[in-house]
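Take this structure, written in structure tokens, and hold onto it; I'll ask about it next.
One chain of protein is taken out of this complex; the other chains stay put.
And then chain A:
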Amino acid sequence: MAMKFLIIEDDVEAAKYLRHALDEAGHVADLAHNGIDGFALADHGGYDALVVDRMMPKRDGLSVVAELRENGDNTPVLILSALGEVDDRVTGLRAGGDDYLTKPYAFSELLARLEALVRRGSASENQSQYQVGDLVLDRLSREVKRADQTILLQPREFRLLEYLMRNAGQVVTRTMLLEHVWDYHFDPQTNVIDVHISRLRSKIERGFDKPLLHTIRGAGYVMRA
């Protein structure tokens, strides 16, 4: 599904690179190089999500986002910033941003987050049941079944699977998992997430032919039937 993004970023080179990369991923993006132009375009509407740089000439990104929110515009916003500290992240989200990414970032990370943001607004978010292939996760009874066979999961494994299945078909990065499943906004040096994933994978795939939880090299994981 092609999505339409608006990139508000004062670094022309970086913005062009971003548009090119999004284009290759099958999406469309408009560019604005300062806060004022950016606000005018965003206010016009029609975008699935906005990518907003924090520090820009003429008008900073946070005030653009804050005014959009005041006007009742709920387009998902991903804030980009060179400031990555915990505080800055909090102020960014408080201003109305939906997600926060620190520069420099891997494009795969940005793409995964943007797609997740757009999907978040869709109906699948609040389903009581997620299904991928023959794997079913019931959010109310907290039961997981594959081909009618109950799979026992630890609470954390359940949350991990829940997040993966909610974003089924989309790449989920390790950082996103750390943020949403563990609520940690920093990267441990060792790759602790991989071990959790491999445990979960063995629980939901052992004894079944079809793999559901795939590793995307250099990016993260995806649930796909």
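The rule is short, and it goes like this: contacts are C-beta pairs under 8 Å (C-beta built on N, C-alpha and C of every residue); 3 or more make two chains touch, one makes a residue touch a chain; residues count from 1.
Everything below uses one rule, namely that contacts and distances are computed from a predicted model.
Its record in UniProt calls the unshown chain "histidine kinase", which is the match among "histidine kinase", "Germination protein XA", "Sugar ABC transporter permease" or "Polyamine aminopropyltransferase".
Among A:Lys16, A:Arg120, A:Arg199 or A:Arg224, only A:Arg199 touches the chain that is left out of the view. Remark: the omitted chain is touched by one listed residue; of A:Met55, A:Val90, A:Ala147 or A:Ala225 this is A:Val90. For the options A:Gly26, A:Gly72, A:Pro104 or A:Gly207, the residue in contact with the chain missing from this view is A:Pro104.
If you put the missing chain back, the residues of chain A touching it would be 84-87, 90, 102, 104, 106, 156, 182, 184-190, 192, 195-196, 198-199.
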